[in-house]
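Here the complex is missing one protein chain, while the rest keep their positions.
And then subunit A:
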Amino acid sequence: MSRRAMEQPRRITDSFPRRRRRRCPGQPPGRLKNKKDKDKVQLKVRDCPLAPSQPSPDPALMEMLRRFDLSWEYGPCAGITRLQRWERAQELGLNPPGPIRDALLEHRDNPDVTYSLWHEYEL
């Protein structure tokens, strides 16, 4: 038996080559979230964030959503989804714009749309 096996316990995954997680172009800099997030399965190695089957949302729509995130009237945006923030603003009587909710429901499956601007960053 080799000495190496005695020093540390071997794992099944030792037989697979280790690969660094690659960042897709166009992603903002910062630490990637860890793999615990089930919804972000697409962000694993070799995958790009957008699923090819869905039409990519309008850049103007993304800009509108980003402005919704950054407007202070509706409260903090980090840590909750945009839809949760919209509904909270609605319940508090702050009158968030209706088209945002329609857009959020239409592109429900797209993590870039549902999650806020700061979602990729850790707490």
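Basically, contacts are C-beta pairs under 8 Å (C-beta built on N, C-alpha and C of every residue); 3 or more make two chains touch, one makes a residue touch a chain; residues count from 1.
By definition in this document, contacts and distances are computed from a predicted model.
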Original post:
For the chain omitted from this view, which of "AP-5 complex subunit beta-1", "non-specific serine/threonine protein kinase", "AP complex subunit sigma" or "DNA polymerase delta subunit 2" is its UniProt protein name?
Top reply: "DNA polymerase delta subunit 2"
**OP:** Tell me where the left-out chain touches subunit A, residue by residue.
**Re:** 72-73, 75-76, 78-80, 84, 87-88, 91-94, 123
